[in-house]
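Missing here: one protein chain of the complex. Every other protein chain is in place.
Right, chain A next:
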Amino acid sequence: MPAKESQKICMDCKDADAILHTRHRHYCGACFKRFLSHKVAMRMSKFKQMKKSNGKAPKLLLPLSLGISSSVLLQIINEDIGRQFAKTFVNVGFEVHVLVVDAQGGANDDVYDAVSKAFSRLSFTKLPLHSVFEYVSEMGEIIAEYANQNFVDQEQATNEDRLTAFRTTISSPTSRSDLDSVLLTRLVVEYAKSLNCEAVIWGDSDTRLAAKTLASVAKGRGASLTWSVSDGMSPWGVNFDFPLRDLSKPELEQYLSVCEELSGLVVPDAPISEDVLTKNLSIDDLMMRYVRTQGEKYRGVMANVSRTANKLQSTIGSDDPSCPLCGGLVGNVKGNSGVTVANQSSDNYSAKFCYGCMRSRPESSIK
């Protein structure tokens, strides 16, 4: 009954009217924001402890997509830093640098300018995705070997043209989005290393992590889950961390709805079109849709997916060869005696690149 609904008061402060609802609790805007901030603070506390133990504040890189999740993470961290600065003894605990990777040719430049102005306490960098050729100097050779014979990497061309040429050789939406995220990860990692960052803090919600887990499994990248959705060491010597892993996308959307500081600073998600045939979706999109629709009814089950993946044992530190493109393991994880890899293909590529990358390879086909 709507009349009854409007009389609800916040279950935390027992004062203001409750306007938001999550996890069977009703909150006012301020208490809701505090609840989410607390969840993030719990995840961030390990960095503060690190400072306590060795006296040096760790450097963190926050890749900002300007979308909802990473913007909320930025806001929560910025607020925390602000609170620390207001104290007599300032103890921030970590140093945050923000990186925006532009994959769309400057489409969101105005938002970037506004964000970097609004969060003036933090340092910002913007890099185009094609600068991956600069930061990963051997990338030209890697993709030349990886792509099919019709593709020749023109080293004298601009990086932008090189990237475009490479992307046009890939025909399926799944492979394109797969390789885009591989390149993005490589760029973020190399940039983090150039700044001597200890960790990259990704703004993935648990909804996104669940979708990413299922999509990775479906793309044959199960072995990479130990770093692509889990907290811990990545293959490149930089830690990956996911401070929003306890929060769902709908919760972050609610946060945004009551957060004045972020108004006008977030690029909204592209609306999900209902008309696209399933077969034309990318696997990443399909999984995101699946997790969101199932998450409405089974929030806990979906959140559990990424938690399960987070329990897998990392293979980082083993001497097994890794894929020059995505950093994943080449061949099977030790102890896996399956013959999927042997069934895969007769060409010699599979000896160099990992299973998942071979699947996204232009014109790849399986035997």
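Following the convention adopted for this analysis, contacts are C-beta pairs under 8 Å (C-beta built on N, C-alpha and C of every residue); 3 or more make two chains touch, one makes a residue touch a chain; residues count from 1.
Note that in this section contacts and distances are computed from a predicted model.
Selecting from "N-alpha-acetyltransferase 50", "Putative exosome complex component RRP41", "Cytoplasmic tRNA 2-thiolation protein 1" or "GST C-terminal domain-containing protein", the unshown chain of this assembly corresponds to "Cytoplasmic tRNA 2-thiolation protein 1" (UniProt protein name).
Shown as candidates are A:G93, A:G220, A:P235 or A:G327; the residue that touches the absent chain is A:G220. Within the complete assembly, A:T315 is the residue of A:Q84, A:T169 or A:T315 that touches the hidden chain.
Although one chain is not displayed, its contacts with chain A can still be listed: residues 23-24, 46-47, 49-50, 53-54, 172, 174, 198-199, 213-214, 216-223, 225-226, 231-233, 239, 278-279, 281-283, 286, 290, 294, 297-301, 303-305, 307-309, 311-313, 315, 329, 332-343, 355-356, 359, 365-367.
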